[in-house]
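Reading through the structure tokens given below for one structure.
Moving on to chain A:
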Amino acid sequence: MNYVYSIDRDRCKGCGLCVAACPKKVLQISAEINIKGYFPVYQAQPENCIFCSTCCIMCPDVAITITEATLEMANPA
Partner candidate 1 sequence: MGKVLMKGNEAIGEAAIRAGCLNYFAYPITPQSEVAEYLSHRLPEVGGVFLQGESEVAVSYMLFGASACGERVFTTSSSPGISLMSEGISYIAAAQCPAVFVNIMRGGPGLGGILPSQADYFQATKGGGHGDYRLLVMAPAGVQEAVDMVMTAFPLAEKYRNPVMILGDGLIGQMMEPVEFPDQLSSKPSNKDAWATNGMSTRKSDKPNVVKTLILDPPKLNEHNLCLKEKYERMKRDEIRYEPYNLETGYRALIVSYGTMSRVCRSAIDALKEQGVEVGMVRPQTLFPFPERAIEEAASKESCEVVVSVEMSMGQMVEDVERSARGKRPVKWYGTCGGDIPAPEEIMAVMKSFMSSEGPHVVHSLTG
Partner candidate 2 sequence: MGKTFTRPQALSEEHTHYCPGCTHGIIHRLIAEVIDELGIRGRTVGIAPVGCAVLAYNYFTFDFQEAAHGRAPAMATGIKRVRPDLMVFTYQGDGDLASIGMGEIVHAANRGEKFTTIFVNNTVYGMTGGQMAPTTMPGQKTTTSPLGRNVDEIGMPLKVAELLSALETPSYIERVTVIKPSYIVKAKRAIKKAFTYQLQGRCFSLIEVVSTCPTNWGLTPLEAVNWTEEVLLPYYQLGEYKSPET
């Protein structure tokens, strides 16, 4: 099963709760502000992500989603 991990930059408020919650220390606060003036989170170590969805569960804004990778994504026609 392949997963697609996605952070909605403009929805994130940079609260940092996911950074603390991540068991693999994947996430960090970025240095570039988003459209609302917050510093959103990003995957600093994406290769360590195990798609456990703990960050998603922690996030108050549903800014992080994990979806199944589809064949279309892998092989765009």
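Definition applied: contacts are C-beta pairs under 8 Å (C-beta built on N, C-alpha and C of every residue); 3 or more make two chains touch, one makes a residue touch a chain; residues count from 1.
Selection rule, in plain terms: all candidates are chains of the complex that A comes from, given by their letters.
Values in this document were obtained by computation on a predicted structure and should not be read as measured data.
Touch between chain A and the candidates 1 or 2 in this complex is found for 2 only. By the touch criterion stated above, chain A contacts candidate 2 in their complex at residues 1, 3, 10-11, 13-17, 20-21, 38, 50-54, 56-62, 64-68.
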